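Selected chains from the complex are presented in situ; the others are not included.
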Amino acid sequence: MAGPYSEKVMDHFMNPRNMGEIEDADGIGEVGNPVCGDVMKLYLKIENDVIVDAKFKTFGCGAAIATSSITTELIKGKTIEEALKLTNEAVAEALGGLPPAKMHCSVLAEEALKAAIEDYRKKRKEK
Amino acid sequence: MSRIFFDSGSFTKMDRRVLEAMLPYLTERFGNPSSIFLKEGEIAKSAIEEAREKVAELINADPKEVIFTSSATESNNLAIKGLALARKNKGRKILFSQIEHYSVLNQADFLKSLGFQIEYVKVDKDGLIDMDDLDKKTRDGAILLSLLHASPEIGTLEPISEVSELLKERDVLLFCDAVASCGRIPVDVKEMGVDALSVSSQMLHGPVGASALYLRKGVEIVPLMQGGFQEMGIRPGTENVPAIVGFGEACRLAKEELEERRKKLEKLGKRLWDGIDSAIENIHFTGHREKRLPGHVSFWVEYVEGESLLIWLNLKGVASSTGSACASNIFARDETGLRASHVLTAIGVPPDLCHGSITFMLSKDNTEEEVEYVISVLPEIVDTLRKMSPLYEKHMREKIKGGTHGGTVQ
């Protein structure tokens, strides 16, 4: 079949992993894409610099939801250092690829992750 | 339950009776209509002339005013480029309504390269053409207006006769894209007063591969292509006989069953509208409430993106369409190819909100059960996606805090 999305994307779209909020999140990142209006919000629970839980909420297309979902899977259990190394290409690859016009969704996921970690670091400093 | 096809704005399923009419021309009755001295050619020629009569009857034209082309895109290109070039000496200004189909709008650059100017006539929040703006823009030397009869996206019916009266006074030609309306409501070229009008076979349960351009007697046109003598020299190339035969039969059936189809569509459309209106909060219907295609229901819902809605509907067995940027040109080189529907932005829906748009366009083949199924399944989908949406989260928080209703996004 010649659908635009890989099976992996469709799986994450239909069965998003870690969808929701973390009440007492240690870091929250919210980013938006002005081109297509997508909004991604990522919640992190971090213990000893390790991401022990991650959840997301996303307003957006199939690719936006799938990239959010897989990102939470990819970073859980990782240290912050490791998580920061996650590129948008790696996110897309983990999904079995994305159509060119949808690559920006993986960029958004990368940005949401970075924003959440930033937020975590800022909050830690404030404490 | 088998597939529910609510996307008749982009395709309709061919009628069985149409296929039956075509089959002989796909098998033993093959031949080139230009081979006039051969038995094969005679049969083919008779077949297309008979089809021409059927198409003409549906739109109240003379068969001599009907030119067959391969697609609505071709009809629209032939009409606009051809009429513009034929009138080049009278002026260079061409008017498009803001909500024309891509096969009209995207001609702008090419027309500019030929020395024409393009201006856009506004529509109001319901999608109706702005008569004041039209009045203003037709005062000095416009030669042609392209205005569609009904938008497949928002269903609004344009006041073609009113427009044509004004244009006649000003010697501006009127081309009307009736692709979405023909076969659903009466399309009468004389009553409408158009100079040219396009109709598509595949939108009225005929085969893909045929379309007609009505060209009022006496109106001059420059052909888009050159070649043989077919279609009075206006559209050369061996005629697609089976498709034309099927198109003719589809028109005959549409004429015969028009009232019946219209009534059914009106009823199904009303039920669908009411059903989802009462089941979904923060839903906004688009297009004019009364002046619209029967069986056409279009809307956008807040806090949810249209592509996601569309995919879920598809997964649940329902075919629909969306004006969401995300679903626009997904195979483009990058995201700059993604653009929110020009129709929704023209009627004033902010680009970041119209992402949640869905169009249901029903056809004669749809049933009440299908409508009930969609009414039952759509709210669940919206709910699932809203639960996932950070925008909805915000909205709910504000709602609880301030007691607002239908709060705005951001």
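So that you can tell them apart, the chains are marked A and B in the order they are listed, and the count of residues begins at 1 in each.
In the analysis below, a residue touches a chain if its C-beta (ideal position, glycine included) is under 8 Å from a C-beta of that chain, and two chains touch if they have at least 3 such contacts.
If you're wondering where the values come from, they're calculated on a predicted model, not measured in any experiment.
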Whole-file subunit formula (labels as shown): A x2, B x2
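What we mean here is this: only the chains that are shown with their structure count from here on.
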Intercentroid distance (Cα basis), subunit B paired with subunit A, Å: 39
Partner subunit B, residues of subunit A touching it in the complex: 4, 13-14, 16, 19, 21, 30, 33, 35-41, 57-65, 99-104
Contacting residues of subunit B [partner subunit A, same complex]: 303-305, 307-308, 311, 315, 324-327, 329-338, 351-353, 355, 387-393
